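This structure is in structure tokens; I'll ask about it shortly.
Every protein chain except one is present and positioned as in the full complex.
Going in written order, the chains are labelled A, B and C, and every chain counts its residues from 1.
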Amino acid sequence: MQRYSGFGLFKHSLSHHENWQRMWRTPTPKKVYDVIIVGGGGHGLATAYYLAKEHGITNVAVIEKGYLGGGNTARNTTIVRSNYLWDESAHLYEHAMKLWEGLSQDLNYNVMFSQRGVYNLCHTLQDIRDSERRVSANRLNGVDGELLNTAQVAAEIPYLDCSKNTRYPILGATVQRRGGVARHDAVAWGFARAADALGVDLIQQTEVTGFRKENGAVIGVETNKGFIGAKRVGVVTAGNSGHMAKLAGFRLPLESHPLQALVSEPIKPIIDSVIMSNAVHGYISQSDKGDLVIGAGIDGWVGYGQRGSYPVIEHTLQAIVEMFPNLSRVRMNRQWGGIVDTSPDACPIISKTPVKNLFFNCGWGTGGFKATPGSGNVFAASLAKGEMHPLAAPFSMDRFYNGALIDEHGAAAVAH
Amino acid sequence: MSAINVYQQNPGADAKAQSPLHHADLASLVGKGRNNAGVTLREKKFLGHLTLRGDGHDQAFAGGVHKALGLELPVALTVVANGDTSLQWVGPDEWLLIVPGGQEFAVEQKLREALDGQHIQIVNVSGGQSLLELRGPNVREVLMKSTSYDVHPNNFPVGKAVGTVFAKSQLVIRRTGEDTWELVVRRSFSDYWWLWLQDASAEYGLAIEA
Amino acid sequence: MSQTYRLASGGRIDRSKVLNFSFNGKTYQGYAGDTLAAALLANGVDIVGRSFKYSRPRGIIAAGTEEPNAILQIGSSEATQIPNVRATQQALYSGLVATSTNGWPNVNTDVMGILGKVGGSMMPPGFYYKTFMYPKSFWMTYEKYIRKAAGLGRAPLQNDPDSYDYMNQHCDVLIVGAGPAGLAAALAAARSGARVILADEQEEFGGTLLDTRETLDGKPAAEWVAAVVAELEALPDVTLLPRATVNGYHDHNFLTIHERLTDHLGDRAPIGQVRQRVHRVRANRVVLAAGAHERPLVYGNNDLPGNMLAGAVSTYVRRYGVAPGRKLVLSTNNDHAYRAALDWHDAGLQVVAIADARHNPRGSLVEEARAKGIRILTSSAVIESRGSKHVTGARVAAIDTQAHKVTSPGEWLDCDLVATSGGYSPVVHLASHLGGRPVWREDILGFVPGDAPQKRVCVGGINGVYPLADAIADGFEGGARAATEAGFKASVGNVPKTVARKEEATLALFQVPHDKGTARAPKQFVDQQNDVTAAAIELATREGFESVEHVKRYTALGFGTDQGKLGNINGLAIAARSLGIGIPQMGTTMFRPNYTPVTFGAVAGRHCGHLFEPVRFTALHAWHVKNGAEFEDVGQWKRPWYFPKAGEDIHAAVARECKAVRDSVGLLDASTLGKIDIQGPDAREFLNRIYTNAWTKLDVGKARYGLMCKEDGMVFDDGVTACVADNHFIMTTTTGGAARVLQWMELYLQTEWPELKVYFTSVTDHWATMTLSGPNSRKLLSELTDIDMDKEAFPFMTWKEGKVGGVPARVFRISFTGELSYEVNVQANYAMGVLEKIVEAGKKYNLTPYGTETMHVLRAEKGFIIVGQDTDGSMTADDLNMSWCVGRNKPYSWIGLRGMNREDVVRENRKQLVGLKPVDPNVWLPEGAQLVFDPKQPIPMDMVGHVTSSYASNSLGYSFAMGVVKGGLKRMGERVYSPQADGSVIEAEIVSSVFFDPKGERQNV
Partner (left out) sequence: MLHIFCPHCGELRSEEEFHASGQSHIARPLDPASCSDQEWGEYMFFRDNPRGIHHELWDHVAGCRQYFNVTRDTVTYEILETYKIGEKPQVTAADKQEAAPVIAKGQGEKV
């Protein structure tokens, strides 16, 4: 792998950048792989990378129906945090957070992970209780978190309307200072390049159309370009998980909903951190390019169209203007939608399935991006050993039968 | 004891009463504001409001209603009136009956008598809602700012009544005349509507009638 | 000197109205009818900005919405700043203040420009992915500087003084674009009687007809426009919206139009006027007549001020009477662009030469140019321009487009304006917002809208129908078809006569070859706003970015505020050539709203500030305000939180209120609780199915507390329901749960159990509820009512009818405080009168109004739960120690029963609700604090529960709390610990959650 550095950049500038290598190959699929990952998004590419790097399994293919990182990886608002309420999720996301903190160097690819701090605003007394509960749990789990009062919030977030005149006055906020944002495309490309360098085949423009089974175990995948054999298959196809499960012959406790987001025109820096509000219902950050990156909740119905309904956009900008009245004259440049697989308890499913040797990693809802390295890491370990990694075990599909849900919206109601 | 508790809840005209928009003191605003206002607002307060539930497909039900009120059961999205009494379709098994204030108890009794033996519900909701009448050449524009329902006369003839969204909440819009409309508002939301309507009609001018 | 570049005559401007404006601190003059861009050009302003990556000087390149460079800051005061306004779309008004958004110290002498020249070579696409990684801790520092360079304009630092609103529109036919095709379509549709909306983004209708050389019926085209507009205006059901951009095409023919009502008058709307309005349109049929955008050719230094689209040159000359230069060179691959040279020539200006990439062009416009003696170089193109801050020359050379090679050394022509045209791209954005992929047409070298399920018709330039008469005919036909499909009898109109012309095909040329090759040639810009060059696109494909979305994302092509209106097709073509595939194989990126940027405030509409969301008030609200209440938001309601007296803080007020209730009597407004009137012979059965406990035997006159669960067995609401007659119940729900519970009950009734004979009607707003609580409540109420208040006659958990304060009431003897309590319900219109009588009579009992905070303390002393505070959607009745409220033997398998019997839900050691008594009676456990058994264990700690409610109680003399603890019900007397953020640990004893009057003697009096 051609190593990236500032010096390398200078060297290449002398040859007018004509000699940069490809970031990844375009391989012809082999007949059989040790592991096939279905889905070339961030999570799938991370899985392949950690399989090769940490488990020495390099006879791996990632099969992607479109282009790498073209699903939700390319469509999310890039927030990274780990301040989840319940132990199971806090441990999983904190595992991811620790990987984020060294990811650029590990991949030799700058994913621009920027720990600008993530604030969750409190507008009601119950918000304060829930926040204290979450911050207290975070602290005892080794996850950083603070609960701020209104005056502290006002001092830390300029232009946020902390007056008593708003419809739902701000009573405080939690902050995770290690949280922040990253460059979404770079995460996919960085993992792809690093995985490719370790020998993983990244097979784009190839759609999985079925799973071939023998004696209840998967032995490979049918694709629009032919059959590819595999000893184990991991499916990481956010927005398409239900469809993949159907092909494999079972159902999932998931619904796929549109999740919309929007950006403003680029403006000079004015929002320095990530600010989210559940009660008013919107969140905002500002990219390095100057775009305000804004999102809110999901549309209420199943939709695979990568678009949702316009009122969601209206409500979102009403929330933003309510929080930051000075942004009213800024203009929305572009809106878009992703497809999020929502689970009943707002937690992912990282699980074995009724089909032997077929593993699913799905149901990340609105919050998958932040977990990317952690999700790939524990899923790779699970695929390598054939047993779920301890951090992944609580996220088994079984919980929807026995009732051991990890209800993240029930308690903390933090959407992202 | 009867299977249903029917209760005279109205203390009579002597008791102190406050309509949902009492706090706005509309009376003090009469005659103020722009001449030739595009919108004129009036609160039609202290009327008797009854929710009537029953099986609209059952002839006996329609017959009983007719017997008690002298009104045909209105079909979907319509309101029928007889003097000061109006009956509006709300849903396939739900109607809103509005009678002059103070008559709600007697009318409920009359209806119950006429519908005796049928599975119905009649609920006095007079304290919980009120009518706002909007009149004038610009009411349509105000409604267009407020609801995604089509209020063009082609789609909304006189006599039509629809439950729909209105700003950030929901209410019933009834068209009672060429340029006269009624909003059926819930008491707890009435201040919001009052603020909203003032704002939406500002550019056309708003006049208040008592 | 003023307006040096203004032509002596011509244009649609009003020369009698001189308007002063300022740009970068300098005052200039323009005319009414100018755009800001036209006025700047008239004054010879070349440089309007600096590019964000390389800091290169940039000038105006277009005359419309596709402009990538002239993105200015506008605003004469802090509060009215508007970032990123396209000078080409901003009407000039008197007093307009504009500034460039980049460049330091100013756009003319920009220090960063030097850096751009030196460092630029180190900034290929994706350079930031390849560096700034080491040392690890430095990224945030690097980023600080990167962010400083980011962005175009700036947000105001003060709140917006303007307002915005919505207008919900419905129409039979919405026509997007009022150019020749759109006007014709509108006419055909409107004449049929259909409801028509015609919207156009420009200041006036007409589109290209406002600056065309062509005549209609032998008269200037603008006369036809005026006649059409006049006819449309006279029709009753036609809505004409100029200055209104259709920005989004959403599902089921819902479109949004952004109308700028006052932006042409000033940066702040006149008092009483709305600045901008969003029309939310539901259209039966949509006619897309959005036209086409001219593409520039991509050649060396094509970003230097003085390079301009050919069509823009015509527009400035003919519409605004401005010549953006003196000596013109035109570089084209098509006939249509010859207009620019002809218009220039007709204005008495010098056309140095026309470079036509085609071999032997013979079209009518070409011949017209030849006839005027204009020099035409065929098989040639401008391959680069030169100049430090403005074009001083253009190098024209012979090229071989097939081999992508320069075939002659060429010559440098002196000029100060290079007009460029690479053909036309239909504006397919709106047609593609719903995912319909556009289709490449080789004959017009452009993408046209593909098939789509939407009920829409595309007419004119968007279809690649460019000749004027054809576009008008297409518009008539499409407008008539749309109206017919919408149910009207429509016919086409008469197409006005135009001069017949021979027009030859456009040659496929996007990037002009350069003798040095792409990577080493002077920068050839594809997307000027994002500083994306042809070399960058080639590099992206070389590095493996082969999909169009990858190329876009890696290079930032098309990510600007213009969303690549000029650059995208050129970028695609360059990537396709680099990959050795065709443009159709390459495909386009996704098109998403907005077509052009829309003000946040306009999208938000009036739903801001005091109209952000409804505020709900009870019938007694005015009294609370008068008595100094502080309010708490509970759902949309404002509920009194506490009633402080002068000098009291919340603690003092709550302590006083609590004491008053325990010692004498308090008054609570409980009107916000959800109330549902339930009638029908199956009412009881229904209650049995949706409550966890049994209702079969509840006698008329009695009331009962009930819990509701979802199918998973987790508690989701609670409340008291009273039997008011055999088939008639009044249910209460939590304040926040009212609507949710009713909807949920209807769901089961309508979809699961339609055979049950029962109806529900909300009476939340109908009844006002006043709770009198405390040992003196009976005495007080007795003074006001005709109800027999005797303890035997009116026992606990029953209700009575009677008059209170002369008003018919239903009084429920139930208690949420543990004290003797009565809830008085009266028809809400009469509540204030009753309240006043109660307050008057209560004076001698020190009747004290109390709010939610006191209510919370008093109920917690009794161990009563608040759903949503002591529960979180993961708690069963058993977890809450409320098994007494679960009718496990009811015949019907009620909602929640099966769910609460699942493996994990019947597990031992679940978290259970208990009382918590801090060992130090003066220490308050924070609500939400986590609990552990061993505070000395290392992190991550094993958390065993948390505090749900916590208070400093004055009745008890010690602070106390409720919380959930693993296996807590079997751990009475054991200790739990709560490690705090400051390092301290609060120790508490697990106790019964009933702290006060455990035998219930106080309410049994």
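The rule we apply is simple: a residue touches a chain if its C-beta (ideal position, glycine included) is under 8 Å from a C-beta of that chain, and two chains touch if they have at least 3 such contacts.
All of these numbers come straight from a predicted model, not from anything done at the bench.
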| message | Going by the stated contact criterion, tell me the shown chains that border the hidden chain. | response | A, B, C
| Residue of C:P236, C:G272 or C:P754 touching the missing chain in the full complex | C:P754
| task | Kindly state which of the options A:T47, A:S89 or A:S256 is in contact with the chain not pictured. | result | A:S256
| request: Against the chain that's been left off, what residues of chain A make contact? List them. | output: 240, 242-243, 246, 251-256, 300-305, 309-311, 344, 400-403
| Touching residues (missing chain, whole complex) on chain B | 76-77, 90-92, 94, 148-149, 162-165, 170
| field | Footprint left on chain C by the chain that the document does not show | value | 250-254, 280, 282, 453, 711-712, 743, 746-747, 750-752, 754, 893, 897-899, 902-903
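Simple rule for what comes next: only the chains that are shown with their structure count from here on.
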| Can you give the whole-Å distance between the Cα centres of chain B and chain C? | 34
| task | Starting from the mean Cα coordinates of chain A and chain B, work out the distance between those two points in Å. | result | 50
| task | Mind listing the chain B positions that touch chain C in their complex? | result | 1-5, 7-11, 15-20, 22-23, 46, 51, 53, 93, 119-129, 141, 144-150, 152, 154-155, 167-169, 186-189, 191-192, 195-196, 199-200, 202-203
| task | Quick one: which bits of chain C touch chain B in the complex? Just the residue numbers, please. | result | 165-170, 195, 272-274, 280, 282, 606-607, 610-611, 613-619, 621-622, 637, 677, 679-681, 700, 724-728, 757, 759, 761-768, 801, 803, 806-808, 810, 826-833, 836
| What residues on chain C touch chain A, complex-wise? | 80-84, 121-122, 124, 127-134, 136, 139-140, 143, 146-148, 150-160, 162, 164, 248, 250-251, 254, 256, 280, 433-435, 519-520, 535, 539, 542-547, 549-550, 553-554, 556, 559-561, 563, 590, 592-594, 597-601, 603-605, 607-610, 612-613, 615, 632-634, 712-714, 868-869, 872-874, 899, 902-905, 926-930, 932, 939-941, 943, 946-948, 978-979, 981
